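A protein chain is absent from this complex, but the other protein chains hold their places.
In this document, chain identifiers A, B and C correspond to the written order of the chains, with residue numbering beginning at 1 in each.
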Amino acid sequence: MGEPPANGIRIRLFAGLREQAGWAEQQWPLNAASEPPLTPQQLWEALQLPGPLSSVRIAINQQFSRADAPLNPGDELAFLPPISGG
Amino acid sequence: MGEPPANGIRIRLFAGLREQAGWAEQQWPLNAASEPPLTPQQLWEALQLPGPLSSVRIAINQQFSRADAPLNPGDELAFLPPISGG
Amino acid sequence: MRLRIALHNEAFEPLDDLARWHAELQAQSHPRSAAESLFIGRVRGETADGSALAALELEHYPGMTERQLEQLAQDCGTRHGVRSCLIQHRIGRVLPGEAIVLVAIGADRRGPAQRCCQELLEALKHDAPFWKKEWHRDGSSSWITGNTPF
Partner (left out) sequence: MRLRIALHNEAFEPLDDLARWHAELQAQSHPRSAAESLFIGRVRGETADGSALAALELEHYPGMTERQLEQLAQDCGTRHGVRSCLIQHRIGRVLPGEAIVLVAIGADRRGPAQRCCQELLEALKHDAPFWKKEWHRDGSSSWITGNTPF
């Protein structure tokens, strides 16, 4: 019963970045923490996302994070284009 | 008909200054502009108002004015203790 | 700049006054401002020395107070290029918790709206002839001779 615990990385894109990339969300397989650890920067490059990584902000599990932060199975990673709220 | 034009100086006190002095308003006779001109500072002293003149602000005809501004017949002079609005 | 200044000698509800002000501006085809900065001041329950306050009595200089508020608002509003300015101020006997002042500034951008609202509040506290007397619970009273710290 219930779903098995997610063990990949859930990757999410928003706003203009989502439209440019043509997708909103995908799952990246990762069964165990790798050594050296997988980072947002590596995924940005592997996924061939548009523009320089410095143009976006990174959130891991809905908290702002660094591009070289280690990713673990089950993490939610988001690439956030420039914010314009309020 | 109607009142003759006021030709004295109407002097007004407010708030704590009014209570200390024991009066709110009085008329000071002045039929023509005097030479040298009568000033708020002279009236402050002549009326023996309490405390230093520097502790109050002066308004002539409801505009802030200087203590040595010349007074003319018909003027309204007010001595204003420290303001506390808002 | 649309400007409205009013002195109330009875309790007023800032949000009701604001709603009326917005409706009037709308009725005059004044488009809603992109930025509105507001301030509501209310009477504290305590005197400056910390004892319980029964009421605040607000004296003003009829004529000069209104004129001075208008001058301060015009100067500040022009300096910051704002679109609308509403000032409501109590006079008379004001009870703890009741509103004493409302300032509402509409502008095209948040910076001018906020700066004008803040500066105008300081200006009216220092340069509009109002005087506050604190009434204590025991029936004694004392004039306040300055403003609360910023």
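Definition applied: contacts are C-beta pairs under 8 Å (C-beta built on N, C-alpha and C of every residue); 3 or more make two chains touch, one makes a residue touch a chain.
Because the structure is a prediction, the values reported are computed rather than measured.
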Under the definition given at the start, what are the shown partners of the omitted chain? A, C
Considering the whole complex, which of C:Pro62, C:Gly81 or C:Gly111 touches the chain not shown? C:Gly111
Footprint of the hidden chain on chain C, which residues? 15, 18-19, 22, 31-45, 97, 108-111, 113-114, 117-118, 121, 148-150
Contact set of chain A toward the excluded chain (per top definition): 12, 14-16, 19, 59, 62-64, 78, 80-86
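The definition used in the following text is that only the chains that are shown with their structure count from here on.
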In whole angstrom, what separates the CA-based centres of chain A and chain B? 74
So how far apart, in whole Å, are chain B and chain C when each is placed at the average of its C-alpha atoms? 27
So which stretches of chain A touch two or more other chains? none
Would you mind listing the residues of chain C that make contact with two or more other chains? none
